[in-house]
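Only one protein chain is missing; all other protein chains are in place.
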Amino acid sequence: MNTLKGYPVGLIENFDLYAPKLVDREEYFSPGHRACQGCGEALAIRLMCKALGKDTVIVNATGCMEVISSMYPTTAWKLPWIHVAFPNAAAVASGVDAALKALHRKGRIPDRYVKTVAIGGDGGTVDIGLQALSGAMERGHDMLYVCFDNEAYMNTGIQRSSATPFGASTTTAPAGVASMGNKTWKKNVPEIMVAHNIPYVATACQSYPLDFMNKVQKARAIKGPSYIHCLSVCPTGWRCPSEACIKMGRLAVETGVFPLYEVENGKYRMTVSMPEKLRPIQDYMKHQGRFRHLTPDQIKIFQERTNLEYKKLLNKIEHSKSWAEMSAE
Amino acid sequence: MANKKWPENWQDVTPGCIVSEPGSASQYHTGDWRAQKPIWDNTKCIKCGVCYIFCPEGCIIEKEDGFFEADLDYCKGCGICAHECWPLAIKMVEEG
Partner (left out) sequence: MGKRKGMEIALAAAEAAALCRPDVIAAYPITPNTHIPEHLSDIVAEGRLDAEFICVESEHSALSACMGASGAGARVFTATSSQGLLYMAEIMAIASSMRLPVVMALGNRALSGPLNIWNDHSDIMSQRDTGWISLFASHGQEVIDMMIQAFRIAEDRDVMLPVNVNLDGFQLTHVVEVMNFPLQEEVDAFLPVYKPYASLHPDHPCSMGTLGLPEIFSEATRAREAAIVNSRKTILKVWDEWEKRFGRRYEPIESYKMEGAEFAVLTMGSMGETAEVAIDALREKGVPVGLLKLKLWRPFPYEDLKKAVKGVKSLIVMDRAVSFGGPGGPVASEIRSALYDEPSRPDLTNYIFGLGGRDVTVEDFIAMIDKVRLADKKRPKEHYEFYGVRGE
C-alpha cells in the first residue's frame, strides 16, 4: 500500500519528511464540505488557504469546489468568499482588487494588505473563463489566479474540457468502437499566461504540498498578477481508488505528464526535481479507468508527445533568461 | 442531510443568501458517509504529520502526545492517510 515501495527515486529530496510539522495548523477550509472521498481538489484548496493566511478574499467560479463548500445556510469557508457565475472569476476578482485599492486609498477599510485570489476549475478557467482570465491578467490587477485542474468538467459529470488529456474518456468524448476518447492535446494554459508577461506563473500539484504552498506564498507576495495551475487529482472522474489520489499526482510528475515548474519574470525553473529518466506513462495510465481503453499505438502517441513537450520545457529551462537579465545585456 | 437546519420562513432567509458564519459547514457530519475508518498504530507512528497534511477533509488532529487521530465526525474513509503513511502505521478498518 505504501507508495515508497518500488519507486526508483526517493521522496526525501523533494519532500522534507518532517516539514508538515512546521505548517500552520490553522484550517481556513472547514471539514463538513461535500467533496467526494479522496478529493484532490479539496485538499489543494485546504493547502492553498493555509499558505494564503487570513488576509485574503477568495473569488470562486462555479464548479466542484464552489458547490461542495457553500451550501446555504452553511459555508466551509473561513475566509471572505464570493461566487458569482461560471466564466467570470477573474472578472469579479478584478472588481474586488479595484475596490480594495480604492477603499484603502480613501481610508474606508483598515490599513492592511488584503490579497485577492480567484480560483476556478479547468472548466471555469481554460474554456469558458479564458476571456476573463486573459483580460484580468493583461490589465495587471494585483491578484493571484489558481486553476484547480482535474482535467474535465467534473462537477457536471465528467465532460471533456480543453484540459482533458489526450485519449482520456469523458462523458462527452467517450471511448467507444468509433472513438478513442479525447482526440486533442491538453491546452497549455501556463504558456498562455507566460505570454501575458505576468511576473509569476507556476504549475503545481496537491501531491507536492510544500512546493504548492511555497508557490502560493511567492505569488501572494507579488503586487501584480500571478497564475498557478494546480493539477488536482479526481479519483471519481479519473476512475481510480480514492486512496490513490496523492499517488496519481506523483506519477503525473514523474512520468513527465505534468512537470512542476515556475516562470519568474520570464525565467523558467523546475521546482521539483525530475528523475533522470522519465517513468513510462503506462505507470500513470494503468491505474486510471479513463485510459483503460487505449491501444498500445495510442499510448505510443501519448508517450512521444509527452516526451516532446517535456523536451520543450527543458529547453526553455536551459535557455530562458529573466527579463532583468535580458534588459541588462 | 438530517443535520441541516433550513430557515423556517422566507422572511428568515438572509439577504442575497449570504452566510455570515464562517466554517458553518462543520455542522454537517460527513463521517456518516464512510465505509471504513483509519486506525493508528502508535508503536509504528513516527509523528511526521504526513497524514495530517494529506487529509482532504482536514480532520486529522494532532493530539497532545504528538500522535494523530481522525475526527470521526468528518472522516470520509478515503484511505489517503493510510496509503501515504511511511511506516505503515495506519490501517483502514471496515466500519460497523
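Chains here go by letter, A and B, matching the order in which they are written, and residues are numbered from 1 within each.
We adopt the following convention: contacts are C-beta pairs under 8 Å (C-beta built on N, C-alpha and C of every residue); 3 or more make two chains touch, one makes a residue touch a chain.
Predicted model, so just to flag it, every value in this text is computed and none were measured.
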{"item": "Hidden partner chain, touching residue among A:Leu17, A:Ile109 or A:Leu308", "value": "A:Ile109"}
{"item": "Sole residue of B:Ile18, B:Ile46 or B:Ile61 that reaches the chain not shown, by the stated touch rule", "value": "B:Ile18"}
{"item": "Residue among A:Ala42, A:Met71, A:Val189 or A:Ala219 that touches the chain left out of view", "value": "A:Met71"}
{"item": "On chain A, residues whose C-beta touches the chain left out of the figure", "value": "54-57, 59, 66-67, 70-73, 75, 77-85, 87-88, 91-103, 105-106, 108-110, 114, 131-132, 134-135, 138-139"}
{"item": "Interface with the unshown chain - residue positions in chain B", "value": "4, 6-7, 9-13, 15-20, 22"}
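Keep this in mind: only the chains that are shown with their structure count from here on.
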{"item": "Chain A contact footprint on chain B (complex, rising order)", "value": "4-7, 14, 17, 19, 21-30, 33-34, 47-50, 52-59, 62, 71, 73-74, 76-80, 82-86, 88, 92"}
{"item": "Sites on chain A touched by chain B in the complex", "value": "1-4, 17-18, 20-21, 23, 25, 27, 29-35, 37-40, 42-43, 46-47, 69-79, 209, 235, 241-247"}
